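One chain of protein is taken out of this complex; the other chains stay put.
Lettered A and B in written order, each chain numbered from 1.
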Amino acid sequence: MGILNAEGAEEALHLSQASPEQAAAILALLVLPMAGFLLTGLLGRRLGERPWIIAVTAILITAAIATVLAFGALTSSEPMAVGFSLYTWIPAGALQVEFGFLFDNLTAVMLIVVTWIGTLVHIYSIGYMAHDPGKWRFFAYLNLFMFSMLLLVLAASYLVVFAAWELVGLSSYLLIGFWYKRRAPALASKKAFLVNRVADQSFVVGIMGVFLLTGTMDILDSFAPFQSVDPLVRNIVALLLFVGAAGKSAQFPFHVWLPDAMEGPTPVSALIHAATMVNAGVYFVARTSPLFASAQQAMLIVAAIGIFTAILSASIALTQKDIKRVLAYSTLSQLGYMFAALGVGAYVAAIFHLMAHGFTKGLLFLGSGSVIHAVDGEQDMDRMGALRRKIPITHWTFLIGALSLAGIPPLAGFFSKDAVLAESFLFGYSWVFVIGLIVAGLTGFYMFRLMGKTFYGESHVDPAVEPHVHESPRSMTVPLILLAIPTVVLGLLIGPVLESFTDSRIFGWLEPIFRQADEILGIHPHEYELLGIDGALILASVTVAAIGIGVGIWLFGFFGRRARPDVVERTTQRNRLTRALYRASFNKWWFDDLYSLVFYRFGGRLANAVMWFDVRIIDGVVNGTGSVTQATGERVRHIQTGRVQNYALGIAIGLVVMIALFILLAR
Amino acid sequence: MSHSLEAYLVLSVLLFGIGVFGFLAKRNAIAMLMSIEIMLNAVNLAIVAFGAFTPELAAQASTIALFVIAVAAGEATVGLAIVIAIYRNRRTPLVDEYASMHD
Partner (left out) sequence: MELPQTVPYLEWRWDDLVFLVLAGVMLGAALLVVLGRDIIRSGLWLVLSFAGLAGIYALLGSPFMALTQVLVYIGAISVLILFAIMITQSKAGPSQLVFQRQWWAAAIAAVLLVGLLLTAVLLTTFPLAADLVPQPARDIALLLFGDYLFAVEVVGVLLLAAVVGGLYLARRDPDMPETNRLGGPGGLPAGPAAPADEEEAA
């Protein structure tokens, strides 16, 4: 399928039929994790001390196949796009849904992120979960998650995407609540699932809308018919889809579930809530870019929500004490960047940031897991400190991650963040740029606040724990090192190094995918001016990041420098305003309390009223029917006397009636 | 009167009614059987009466009535035998007591 523009110049992705080898490889990507899940789930207990064998093997093979496929696609001279359909899932007249798969450069990029980080997390979990008696369950769920996520990025039809969407949510629920016997994880997993469910209602309605307007459930096929729909309707549908994506990717107002999801084991936080699942929303909006491109008002809202989430969560990250919470809010913030990029039309930048952030945040989370492991389960940074000499590998890799996240060249985070900011400025959204810049500064600050409290300065570690602080086993540190590599070199390899973003390799990979959307938006590449506007933008973002880092170091210490808690105290307590701001940030701007009030208290009263109605009236009718029937039966039952003479009387009466009728009717 | 069909039919109907009442109201099983015989007789009367007033079918009416009598005899035999058999078992000829089908 291809679309010829009226000018005849551009054409959209030409989807060709996959070769049998490609189809088999794609199917293998799905079958292997599913098999891993089933086998580990069924045989897990019997595998004793090494239940991870099946799961890790499955995922290693999957990653290998994915890498081969992805590099095959990305290095080919022609932009590749193949697809195939496994079978017609729903053949119902007007509704024809194929269980089909799509593989193009965007898919390839997603596959790399998902499978590489997934593999490293699996290996990391071998060490991290070594003492947990339920680890067979853990690995089974991890494989289930991999299956769901891969299905999501490979799907060619909205309905299959939705099915995978829900599956991913299920895996997240199972993994967040892995330690289900404890109260907090159980509540957190429920919260995650419910919030996602609310957003998914909108998602489903959006999909239905797409089907009604375009007549097809196939993603690529829906682009062209969508253009001719009424603009208002296009915006509404796009917004509905975006709300669903916002739920999955924890954007405002659905951001409340992600910080609580940190109750799950750290590998879960790394894989699902940093590198893969939360990116599903971003991926979906990118995949359906032509739909959004033709709904400009919706795009605006996407950008607004994205950047708002970014600054909101960055502001909360400034004051959090739990190391994982800081990272969670940071994730929210970076996801906000991605949506802002999508909203302004900078699709490639958004995906580039997705990649870089995936590796960076994965590294940071696994590192935090290593830290927590070292201090025997403590997650409060107030009880850490001066760990850098005791857990050197963790420390150095963490430092690399922090620098990348803050956006310091030449690390990957710099290139991707700069791409997002620059593109938004160049497309004319200066408000997004300014807010994004502020967020960059905040990011630098809170990351190095984290570094200072955790690794530098004086040790506030619990004296009972302190003697046992040790570096993590190799199964945990090796993934850290492996993740640090792309964090350092990704930008250099595929980013715009001394060249225009549009000349970079990543751009070359992904541009064909977004060509259709670019056409609709009227976006054209611009001339690169390193010494002009582009250089200025780079300078701005690096400067702001450096300032943030500097303040963080000054207040919280760095290597030999000591922290200044007194300055921190004075600053935050200086006047009413600062105290109020500090409290607002610490309490997450009271969103959870607001939701609790609205949904729990008011919603609860509404639910009680409905329940009264249900119990009294509806159940009353049902039970009433039952008791009436029973009472009637009780009476009628006495006809069965068992005596023939009574039956004979009945016959006689019947005979009388019949004769009477006969006579009457014959007259 | 004796030369009009209606009279005989009225007679037959009245006799039949008596038989119906006896069948439904008596307690003794043999009394019920007697009532059945009364009803059969009523029917026979009607048949023969019709035959008497329909020359073409007169003989056939009597034949029918004859068969009815024959079968009634057989039925009375078997019925009474059953009553006797039940009586041997339950020591009573009263149908009120024959209520095994009651739940």
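The working rule: a contact is a pair of C-beta atoms (placed from the backbone, for glycine too) under 8 Å apart; a residue touches a chain by one contact, two chains touch by 3 or more.
Note that the coordinates shown come from a computational prediction; the quantities given were computed from them, not determined experimentally.
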Where the unshown chain meets chain A, residue by residue: 645-646, 649, 652-653, 655-656, 659-660, 663
Contacts of chain B with the absent chain, listed as residue ranges: 1-3, 5-11, 13-31, 33-35, 37-38, 41, 44-45, 48-55, 58-63, 65-67, 69-78, 80-85, 87-89, 91-96
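Heads up, the rule we're going with is that only the chains that are shown with their structure count from here on.
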Separation of chain A from chain B, taking each centre as the mean of its C-alpha atoms, in whole Å: 91
Complex contacts: residues of chain B adjacent to chain A: 20, 23-24, 32, 95-96, 98-103
Residue ranges of chain A touching chain B (in the complex, touch as defined): 637, 640-645, 648-649, 652
